[in-house]
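Only one protein chain is missing; all other protein chains are in place.
For chain A:
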Amino acid sequence: MSAVTVELEHKSFHSEHGEVQVLRPIQLQIHPGEFVTIIGPSGCGKSTLLKILAGLDTEYRGSVWIDGQKVVRPGVQQGFVFQEHRLFPWMTVEQNIAANLSLRDPQIRAKVDQLTELVRLKGFERAYPKRLSGGMSQRVAIARALLRDPKVLLLDEPFGALDPFTRAHLQTALLEVWMRKKITMILVTHDVDEAVVLANRIVIMTPKPAAIQAVIPVDLPYPRQRVDGAFQEIRNQILRALSDQGVWTAAE
């Protein structure tokens, strides 16, 4: 369980059209073991923010700390799950989870077996990614991150490409993992329901350049029912906040 402290001042990209500011000052304190979801209009800078938290992007002003330690480069402490599963196509499921670690090491072996159990992939250990469905692939990606015992798990729209049923199923699976492992989770989504189903706190971002528009705590017990009155209440609160931005359309 680890605390994450975000103190961003400025982030911009340089292109042939000049400088484009993507992030405004952002302050956020995430508690050990907390599940935070980040929601905001597409293109506002959510992925950029997450890459900064991961240490993948270091071209910005400000700092990020995990347990008081400054993040300066990517590493296993900041586990990352992308929207695309990004598995190595030449490795089987268990090889992908182990990746650079040796399956012949009995300790790794045992942990990999445990994780395939946890993410319900028993029986597929020797399958190549081409044989897996989108949902299964994302579960492998999650197991791969978990094997390294990350201090924080960063997820960038991990279920965005999945059909609604698979998505709901994986949300449940992720909650299960979180409750068992008590890892600090930061998940980016553009799905309002997903944000409410998962989070202790929901961070709503403004359009580009992104800043925090609102932080909404969710004090509902897990597992959460979408038809619940309290659930709907929070859901509407988010929708109102997003529609205040004037970018929210009925289609979304």
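Quick notes on this structure:
In this section, a contact is a pair of C-beta atoms (placed from the backbone, for glycine too) under 8 Å apart; a residue touches a chain by one contact, two chains touch by 3 or more; residues count from 1.
Criterion: contacts and distances are computed from a predicted model.
Of the names listed as "Sulfonate transport system permease protein", "Pyridine nucleotide-disulphide oxidoreductase", "Lipid-transfer protein" or "ABC transporter", the one that matches the UniProt record for the absent chain is "Sulfonate transport system permease protein". Within the whole complex, the absent chain has one touching residue among A:Ser2, A:Gln78 or A:Thr184, and that is A:Gln78. Checked against the full complex, the one of A:Arg148, A:His169, A:His190 or A:Arg235 touching the unshown chain is A:Arg148.
Taking the whole complex into account, chain A touches the unshown chain at residues 54, 56, 73-76, 78-80, 82, 84, 86, 88-91, 99-100, 128-130, 144, 148.
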